[in-house]
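Can you read through this structure? Questions will come right after.
Removed: one protein chain of the complex. Kept in place: all other protein chains.
Then we have subunit A:
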Amino acid sequence: MAAKDSGGQSQSQRSRQDADAETTEAAVDPEIAERHEEITEEVDDLLDEIDEVLETNSEEFVRSFVQKGGQ
């Protein structure tokens, strides 16, 4: 698609350069912040999944889990 439209291509190149410049300028801090955010997001994502799969009424679920003793 880009090969057909040379104008678009050069524009996209320019905007990529701008983006690169921004990243370089911003240097270290955002990188760490980004990684931190990623980890937090991942954890949140996992905890959200737990909320989804967890038996709906946890109090009732825990209370009714009654076992006979085994070995």
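Some notes on this structure:
Heads up, the rule we're going with is that contacts are C-beta pairs under 8 Å (C-beta built on N, C-alpha and C of every residue); 3 or more make two chains touch, one makes a residue touch a chain; residues count from 1.
Note that contacts and distances are computed from a predicted model.
Between the names "Divalent metal cation transporter", "Proteasome accessory factor PafA2", "ATP synthase gamma chain" or "Branched-chain amino acid transport system / permease component", the one given in UniProt for the chain missing from this structure view is "Proteasome accessory factor PafA2". Along subunit A, the points of touch with the absent chain fall at residues 43-44, 46-47, 49-50, 53-55, 58-71.
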